[in-house]
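Excluded from the complex is one protein chain; the other protein chains are retained at their positions.
Here is subunit A:
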Amino acid sequence: MATQPEVPVATVAAEPAVPSLVDRYFTRWYKAGKWGMIASAGPYVKGKPCEDHCILQHSNRICVITLAGSHPVLQSGKTIKSISYQISTNCSRLQNKVSGKFKRGAQFLTELAPLCKIYCSDGEEYTISSCVRGRLMEVNENILHKPSILQEKPSTEGYIAVVLPKFEESKSITEGLLTQKQYEEVVVKRTRAATGTS
């Protein structure tokens, strides 16, 4: 989520508000959940409606996977019971070990590869997907100990994982993703559709 810092007008008259860390170095891309399917968006994230992901792409091509503001987990009233990186009997994202400059040994992820499972107190279970192809660098262990960080700061300390796309693919990975503007349009259409049917 973009938190525009406010610089007090009295001190810095002509200067515009300073862009946040994320705004300065990252571009936001989105993967919309089932309800937000648009022809140009390509394969959508399977699962419940509105499970939107936000991929923060650094200028050096590293991608940070986070939850978009419209994701159900981030809505008020939701409490996270636990988070697990054990995505199958044989695979835990926590076991991911990366070595050296070329990040050997990393688990390779496709767009639909699951990263983690979020269990909520109301019984709902959400799977977070990678959304980009590449090597898994790390998953955020801080949210295991304190799941509330995910809800409080989803764009920074509450990130899910860091993925390093292949150098050759660093431009093409965004082809299946929505820009900030496109994502906002999806959310608007969705809200209209929702109110229409109720």
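One rule holds for everything that comes next: a residue touches a chain if its C-beta (ideal position, glycine included) is under 8 Å from a C-beta of that chain, and two chains touch if they have at least 3 such contacts; residues count from 1.
In the analysis below, contacts and distances are computed from a predicted model.
This figure omits one chain of the complex; the name its UniProt record holds, of "Phosphatidylinositol-3,5-bisphosphate 3-phosphatase MTMR2", "tRNA pseudouridine(55) synthase", "60S ribosomal protein L6" or "AP-1 complex subunit sigma-2", is "tRNA pseudouridine(55) synthase". Where subunit A meets the chain that is not shown, the touching residues are 3, 5-8, 10-11, 18, 20-21, 25, 58, 60-62, 64, 98-101, 103, 137-138, 140, 142, 149, 156-157, 159, 162, 164.
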